[in-house]
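Of the protein chains in this complex, all but one are displayed in their positions.
Entry: chain A
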Amino acid sequence: MSHNQDGNHKQVHYVGDSRVRANRTKKYPPDYSEFPGNNEAFWPDFLLKEWMVAAVFLVGFMTLVMAEDPPLGEIADPTNTSFLPVPDWYFLFIYQWLKYKWAAGKFIVIGTIILPAILFGALAVVPWLDRSKERRPLKRPIATGLMSIALIATVALTWAAEDEHVKQLESAPSQAPANKKVIGQNEAGYQIYEKNACIKCHGDQLQGLNGPSLLGVGKKRTTDEIIKYMNEGKGAMPAGMFQGSPQEQKILADWLVKQKQK
């Protein structure tokens, strides 16, 4: 190396230029010798263990990915007035408190500024709020208590928002599918449907008269759920509307599950 005057080829020696200081002091990593027990070198011993943890994590993650396809809806239609908006689940707790009277309407400032400023502001400056030397959670009850309350409140708000959204979805008028053709109209299922009171409210083409349309019902309900509704009723539908035998009921429910019109 041209800059190296002492002939030592292992040592880079950028003397006389600005790249690296010639006698760069070695930075010693923090020493854990005061800690009890077995320290381990990061490279390669501990890194191997980290990789094993990551591999286990990856298997779980890829199982989730392969089990559940990511959802994709219809292209956005700004003129759609009946769509129920919902944010991603990790924003639901904010979304929920904005629905309460004390944080909405006239008091929206509380919901959008004051509450987030207090909560997230406090979270950001936690080291200056909790200044004691003590680190064990039980020895600093105020910090631990406040965080636990915040945690429970976040879970509760998220739960409440999700619950409300599911209920709204159920009570919203279901949009009739574009395909209005009844599947298997000459099967035994349809004959049983015709003989019973079903046809009076749900229509001869499943289009819905007094009751909701059953087109596409197979995408939302299982056989067991449909049998339960026949026996116990649902919403405005009274219990015990089905008069036939349990075998017929099963055939009818199985036939309804086949109605997967889109």
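Note that in this section contacts are C-beta pairs under 8 Å (C-beta built on N, C-alpha and C of every residue); 3 or more make two chains touch, one makes a residue touch a chain; residues count from 1.
Convention: contacts and distances are computed from a predicted model.
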{"item": "The complex's invisible chain, by UniProt name, from \"Chemotaxis phosphatase CheX-like domain-containing protein\", \"ABC transporter domain-containing protein\", \"NADH-quinone oxidoreductase subunit H\" or \"Menaquinol:cytochrome c reductase cytochrome b subunit\"", "value": "\"Menaquinol:cytochrome c reductase cytochrome b subunit\""}
{"item": "Residue among A:Lys101, A:Arg135 or A:Lys262 touching the omitted chain", "value": "A:Arg135"}
{"item": "Interface with the undisplayed chain - residues on chain A", "value": "1, 9-10, 12, 14, 20, 24, 27, 29-32, 34-43, 46, 49-50, 53-54, 57-58, 61-62, 64-66, 68-78, 80, 83-91, 94-95, 98, 108-109, 112-113, 120, 123-128, 130-131, 133-137, 140, 143-144, 147, 151"}
